[in-house]
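Coming up: chain A.
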Amino acid sequence: MADTARKSARGVAPLALSVKGIHKSFGQHQVLKGISLDAHEGDVISILGSSGSGKSTFLRCINLLETPDDGDITVAGEQVKLRRTGDGHLQPSDRKQVDRIRSELAMVFQSFNLWSHRTILENLIEAPVHVQKRPRAECILEAEALLEKVGIADKRNHYPAHLSGGQQQRAAIARALAMKPKAMLFDEPTSALDPELVGEVLKVMRTLAEEGRTMLVVTHEMGFARDVSSRVMFLHQGKVDAEGTPQEMFGDGGSERFRQFISNTIR
Partner candidate 1 sequence: MPDFPFIFDTMGKLLAALPTTLELFILSISVGGVLACFITWARISPYKLLSLPARGYIFVFRGSPLLIQMFLVYYGLGQFAVVRHSIFWPVLREPFVCAVLGLALCTAGYTAEILRGGLIAVPAQQIEAARACGMSGLLLLRRVIAPIAIRQALPAYSTEIILMMKSTALASLVTVWEVTGVAQRIISQTYRAMDVFLCAAAIYLVLNFVLVKLTGGLEYYLTPHLRARPTSLSAGLRPLPPPAAGDASHG
Partner candidate 2 sequence: MDQIMLLGFGTKGWGGMLLLGMVMTFLVTFTALAIGAVLGALVAWARLSRSRLARFGGEAYTTVFRGVPELLVIYVVYFGGSTVVTSVGQLLGAEGFIGFPSFIAGALAVGVISGSYQAEVYRGAFQAVARGEIEAARSVGMPTLMRFRRIIAPQVMRFALPGLGNVWQLSLKDSALVSVTGLAELMRTSQVAAGSTRQYFLFYIAGGVLYLVMTSLSNQVFDRAEARVARSFRGGLGRG
């Protein structure tokens, strides 16, 4: 199946994203204590952990929405240039590079964050036209195809406020896809949704995984982690506590703490 195909490809597929030794503190509180991750093209990595384990911060560091205190980030072979300031913190030294890398790593947020003053279609073409400077007509055609794909083509001229949460999140996923990203980062994409709307979003994400897209997914959806992802990473108190294929992790390969975590989560 798709799952085995992806696994056999892992050895040969080039690295889409490589992150090494990420540290991050907020004031005295150390949130991330050295986390590393390699994502090959086509990998779907689920990042699990209880709240406060640092999983969202980790994702935000990758997209440089937070600047890590220490560590290396390489996207498709290009290393993000960080320099150390006088007080010992890291800072991106090339803002243009940061913006370019961000446009290659599309982020899907827990709270959708669609731009409320633009229609759904305008939300989709905003970054391709203005950040990536691609021809508008071409972007519109692609955007329409993407809306078709996530099943909200009829909402193209609606404003975000007129859509349900599930529709908004599907639009946000389409917006991320419109940038033709090298990897997609999902930050708890279903946590803000009513239970009956979670399914429609997961279905879209499952389709994307089957297409072989590189995805990093911070989630609480155990079903998605077990059935869709190629790898599972369990964070605990800012460190990687256990890591492996879903078979290993949900079989007997995971750590004691992970087993406890899933027994508390799965009802």
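Please note the rule applied: contacts are C-beta pairs under 8 Å (C-beta built on N, C-alpha and C of every residue); 3 or more make two chains touch, one makes a residue touch a chain; residues count from 1.
With respect to how the candidates were assembled, all candidates are chains of the complex that A comes from, given by their letters.
In this text, all values refer to a predicted model and were calculated from it rather than measured experimentally.
Of the numbered chains 1 or 2, all belong to the complex, but just one touches chain A: 2.
By the touch criterion given at the top, residues 63, 65, 95-96, 98-107, 109-117, 126-127, 130-131, 159-165, 168, 179, 192 of chain A touch candidate 2 in their complex.
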